[in-house]
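So the structure is just underneath, and the comments pick up after that.
With one protein chain withheld, the remaining protein chains of the complex are depicted in position.
What follows is subunit A.
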Amino acid sequence: MNRRTLLGGLFAAASVPALSACAGGITSLDGEGGASGGGGSSKGGVTIGTANFTENQVLGHLYAAALTGAGVKATVRPNLGTREILIPALKGGDIDLLPEYQGALLHYLAPKATATEEGAMQNALTVALPAGLQVLPYGMAEDSDAFVVTRETARKYGLTSLADLKKQNGRLVVGAAPEVKKRQVGVVGLKEVYGVEFKEFKSLDSSGPLVKGALKKGDVDVANLFTTDTDIQANGWVVLTDPKNLIPGQHVVPLIADRKADATVRRALARLGNVLTTAQLTELNRQVDKDKKDPEDVATAYARRHGLLK
């Protein structure tokens, strides 16, 4: 399970409970009369939804810890599924906040968007989001696509960046999830932007046991993994750099309903975004996946360590 499956969920679209009628209506008890126009209020607490993979659940609990630290009552509803479920639930008011990823969210909202640089994507997201939803400033941590080789392969062919792959055209085998064959951030874009042509494409899984096993055994030379995959560090694999910005940034970004986006929430999430690095997020994922720790405990401990939570 990973970020990419958040895009999928072919069969998942149908199952949001129909609790969505009251969003933005005259339901406010404190007399403000609805939430639209101007800032929302987090007084009634914030409900955080998370998608069906480890990292997103860790992020959801990190958000909760940061909000609790700022005095906002936060509830996490983990493992709700894919975007096809989460976005309608967010619009409908079942959840208020969602840890998202810039590039993947933009691709979901506007499949033809071309922005890949963080600032441009943030702007594009603001335009593409439906009324009532907004993204807050993105964090430092990033879970993006990466093309990875073993240290031996890097040395043998002199590979440090994606541009170097061109020198070995027709010689290297690439392993990735089936969709990567037809994706811009994949075989198509590598050819278009870097002029890279592989000897063969092997359809495996996305950053899962198959593609990593094949890379380890040398059955594929280049593998498509995620930057927060703990096995990259553990095996000393080399992530090829992307000098021409083919791969869109996937900074973690809070997607929130306007009705809850007040100054306290903004500040708390921005503080978290400013301390959490990709390496730290990777380590938190590892603690959950490999050490089998509870995502909530891992997130709370992190927030305490970094002064986000007393």
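Points worth noting:
Here, a residue touches a chain if its C-beta (ideal position, glycine included) is under 8 Å from a C-beta of that chain, and two chains touch if they have at least 3 such contacts; residues count from 1.
Throughout what follows, contacts and distances are computed from a predicted model.
Between the names "Cell shape-determining protein MreC", "ABC transporter permease", "FidL-like membrane protein" or "NADH-quinone oxidoreductase subunit N", the one given in UniProt for the chain missing from this structure view is "ABC transporter permease". Which of A:L98, A:A214, A:V239 or A:V288 touches the hidden chain is settled by the complete complex: it is A:A214. Check A:E118, A:D164, A:E179 or A:D231 against the missing chain and you find that the one touching it is A:E179. Although one chain is not drawn, the whole complex shows that of A:V72, A:V149, A:L165 or A:L204 it is A:L204 that touches it. Interface residues of subunit A facing the missing partner chain: 8, 10, 175, 177-179, 181-182, 202-204, 209-210, 213-214, 217-220.
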